[in-house]
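The other protein chains are all here in position, but one chain of the complex has been omitted.
The block that comes next holds chain A.
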Amino acid sequence: MAILGKTHGRLFLSPLAAFLLLFLGFPALVNLVYSVSTVSFETLRSPTLSGFGNYLTVVRDGEFWRAFGFSLRFGLLTALAECLLGLFLAVFLAPLLSKRPILLAPLMLPLMVAPAMVGLMYRLVLHEFAGPVPYYLFEWFGDSPAFLDPQTAFWTLAVVEVLQWTPFAFLLFYAAYLAIPDALREAAALDGAGAWKILRFIELPLMMPTLVIAFFIRFIDGFRVFDNIYALTGAGAGGSTTSLSMFIYQAFFKEGAIGKAVAASVILFIASLLFLMSLNRLARLRRR
């Protein structure tokens, strides 16, 4: 017997629906209008509809595609590295952590720091005259590489991102690893399977949904990266470290090209939605 009828359900949901409409729906609607309008800071309240010109400007802008490429490369690379490292740590450290769970706390520390702070921290750590890393490299080897020049900045930024977010992937994988019943491992062992075979044929397949979700979350986070890059290199020499979020920020605030910035955001939103839907579809096909 249903405890509550449809009417009650709608009634209880209405505050949430109103909240979403007001705080997400309204800005989204305004953004959609701005994206097809000629608008500036002076005409925020009276934009003039101008068709899809802003979208055309965005897709014809080489800088947009360059930023898109940067974000895509950054998102894929960091998500992959974080998942691989996180998985390795989860499996490798599981026996130790089951005996000393307190060790989880220090492993989680990087997650506690705001990304912008991480950027500022590495700006200091990697500085040739103030940072400990170049200092010891000069002491030991008489030279230090330029960590933030255009040739190496991408890799430095990726390493910083991976160092901060690997613990997140590790936490998810460790939880998934612990959830696998020991009976399965014992049965496989009785059948003669070694550690590698147990990992390959028992543990990894069972952890696969978590692996996919973690990769997806980390990819989205890496794709829309802003804070730590903004603090470390900004847009980079010649725009070499401009992520898509930074492109939108610059178009909006620095160029005052509001229509273009909003159109780029809408394109980013649609791309993310398509990615999510394809992933969902893939998961459904796999279940069949």
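Keep in mind that, in the parts below, a residue touches a chain if its C-beta (ideal position, glycine included) is under 8 Å from a C-beta of that chain, and two chains touch if they have at least 3 such contacts; residues count from 1.
Following the convention adopted for this analysis, contacts and distances are computed from a predicted model.
J.: Tell me the UniProt protein name of the chain this structure doesn't show, selecting from "Phenazine antibiotic biosynthesis protein", "SUF system FeS cluster assembly SufBD core domain-containing protein", "Extracellular solute-binding protein" or "Malonate decarboxylase acyl carrier protein".
T.: "Extracellular solute-binding protein"
J.: Just to verify: which one of A:Gln164, A:Thr210, A:Gln250 or A:Ser265 makes contact with the chain not shown?
T.: Only one of A:Gln164, A:Thr210, A:Gln250 or A:Ser265 touches the chain omitted from view, namely A:Gln250.
J.: Consider the whole complex, including the chain that is not shown, and state which of A:Leu13, A:Leu56, A:Leu96 or A:Ala146 touches that chain.
T.: In the full complex, the listed residue that touches the missing chain is A:Ala146.
J.: Out of A:Ser37, A:Asn54, A:Thr210 or A:Thr233, which is the one that touches the chain we can't see?
T.: Result: among the candidates, A:Thr233 touches the missing chain.
J.: Could you list which residues of chain A touch the chain missing from the display?
T.: Touch set of chain A with respect to the missing chain: 41-42, 44, 126-130, 145-150, 153, 232-240, 250, 253-256.
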